[in-house]
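Each remark here refers to the structure printed beneath this line.
Omission of a single protein chain aside, the complex is shown with its protein chains in their original locations.
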Amino acid sequence: MSRILPYLLSGISVGGQYALISIGYTMVYGILRLINFAHGDIFTVAGLLMVYAAATMPLYISAPLVIILTIILGVLVEKVAYKPLRTAPRMSVMISAIGMSYLLQNTMWYLTGGLAKKYPTLPWISDKINVGGTTTSRVTLITPFLTVILVIFLVMLIKKTKIGMAMRAASRDFETAQLMGVKVDSVVSFTFIVGSGLAAVGSMLYFTNYATVTPVVGAMPGLKAFVAAVFGGIGSIPGAVIGGFIIGICESFIKGASWTTFSDAFTFGLLIVILGVKPTGLFGESLTEKV
Amino acid sequence: MSKNVLKVENATMQFGGVVAVDNMNLEVNEGEIVSLIGPNGAGKTTAFNVITGVYAPSNGCVWFEGDKIVENYPHGKMQKLYKGQNNGKYSHITAPTPDRITKLGMARTFQNIRLWKSQTVFENVLIAKHLRTTSNLFSATFRLNHAEEKRQREECDELLRVMELDGVRDELATSLPYGQQRRVEIARALATQPKLLLLDEPAAGMNPQETDELTAFIGKIRDNFKLTVFLIEHHMDLVMDISDRIYVLDFGKLIASGTPEEIQNNQRVIDAYLGVSNDA
Partner (left out) sequence: MKKNNQRQGLITAGIVIVLLAVLVLLDNAAWVPPMLLTVLRKGVIYALVAVSMNLLNGFTGLFSLGQAGFMLLGAYSYAVLTIPVENQTAIYQQFKNGGLHFSITESLTNVMGEFGTLIGVIICLIIAGAVAALFAYLIGLPVLRLKSDYLAIATLGFAEILRALVQFEKLGPVTNGSNLLYGFTSFSNFQIGTLHLGTVMPFLFSGACIWIVVLLINSTYGRAFKAIRDDEVAAEAMGINLAKHKRMSFVISSFFAGISGGLLAMYQASVQAVTFKSAMTYEILLIVVIGGIGSITGSILASFLFVGCSEWWLRFLDNTTVVSLNGKIASVIVICVAIVGVVALIFWRNRKKAFADKRNTIFLTLIVGAVLLAGQIKFAISSSLQLPLLRSGFRMVIFSIVIMIMVLFFSKGIMGDRELPDLLQKRRNAKAAKASKGGDAQ
């Protein structure tokens, strides 16, 4: 137990962070049927913003500021790169997403000069604590609880509020929802607000465990979070969260078994297995094409 | 008695709890023109999709020229939902993909025209010849098959002439008027060298004049290409003029079959479908 515990703890923690990022993917995919390749880069931008913000401001100002700025960036990306292509073929929108990711990465490289920036030590949540005989930072324990609380809040929002209802309508049938008077543009914007906000929170938790931020560091966790979303059934928020935790924990054990080279490969292997066995993921709904 | 080309036996198609086609039996004999009619949502296109391999039926089988080409029996979830007869008569799954069925000599058109949009009329027809090519990838790439290629091109040109499409040979197929697009689709199906031609609502969206032309046309291609034709149609004029026999489908069930006169005088059919437009 004492040998497994540290891996389990770090797995749950990383899994929670993946879960927070994957919600952004799954919600956007649910509504626009688009893999938002730029989401991983938005996550990285949040990390970089925190580096700059924390250098001049105390945490209680910098943290909300970073979340707000990330949200603005997320919405801006949608307005610039996806909204003009709403009627274009899906492939063009995906290409636009890839182009946006390329742009964000290059801009970050330009701003940082390509150097790795030291991530600030956030007070309190970076503190070391002792759990069951193993030392870990407090963020490890906070992450799963924060994730679950945020997800419950989000699910309530989607189930109970009017905008949540609009989101469900848009994800079921975008065009019909539009015809029925749902303001799809504001629904999409709201989706990006929620997705980017959660990505910002996820980035704060994620980078606390790492010393530095580089412009390309977000690409891999971004893709893994997407895999988590597919695993759980794309479009389903609880699915994305469970997928995130499963991938995080598995990855942590693989690293523990000193197979680090394959921790990324494992995630994609899992993706291919799930797509082969159950293409709709754990909680996804299947769509059939009419002939 | 001519031999039958197509035989559908006890075919049932269920989607969840909905029975789209219920225990359907029908036969199409060589050289006949047979129509399948029925109100909207009666399951006509589903029947077509079962015959051409797009769906595997929940139960039943399809024979083509004396060979069993599709067979399935209810299993898994379907067994629970299954309400049809002949349970246990079939015990094998034979579900070839549509391309294999087409290769056997059965070609179809679509209710909503599905032409290859970036290709010209000629290319649309030529691509349909692909399944009859004998050359492999290597010989096709390095043009070692030019004899075959030349023959296929000539066949396609000939086909376009017969179909009176040679005037629009190099136009984009989807830029043509509706009636011509239908004809391109039929030409494309004929290019696969079928023995049985399945037409899914060939006159949909056509004006009366175009429909008349089509009626004459279908008879002509039947004689020209020695085909058997099985079609789904809404236009009663066309169906009554052209058909040797008619099957009537309502809520997934066959309710009548026979010659056009028999169908016109069948009370069940009149009740279900023709009663509304009998005076026409």
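Letters A and B mark the chains in the order given here, with residues in each chain numbered from 1 onward.
Methods note: a residue touches a chain if its C-beta (ideal position, glycine included) is under 8 Å from a C-beta of that chain, and two chains touch if they have at least 3 such contacts.
Please read all numbers here as calculations on a predicted model, not as lab measurements.
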Original post:
In the full complex, which of A:Ala169, A:Val182 or A:Leu223 touches the chain missing from this view?
Top reply: A:Leu223
Original post:
Among B:Trp63, B:Trp116 or B:Phe225, which residue is in touch with the absent chain?
Top reply: B:Trp116
Original post:
Of the residues B:Glu30, B:Glu65 or B:Glu149, which one touches the chain left out of the display?
Top reply: B:Glu149
Original post:
Footprint of the hidden chain on chain A, which residues?
Top reply: 33-35, 80-81, 84-85, 88, 90-92, 94-96, 98-103, 105-107, 109-111, 113-114, 216, 219, 223, 226-227, 230, 261-262, 264-265, 267-269, 271-272, 275-276, 279, 289, 291
Original post:
Which residues does chain B use to touch the chain missing from this display?
Top reply: 52, 54, 97-100, 102-103, 107-108, 110, 114-119, 123, 126-131, 133, 135, 137, 140-143, 145, 149, 152, 188-189, 192
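The definition used in the following text is that only the chains that are shown with their structure count from here on.
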**OP:** Take the average of all CA coordinates in chain A, do the same for chain B, and state the distance between these two points in whole angstrom.
**Re:** 49
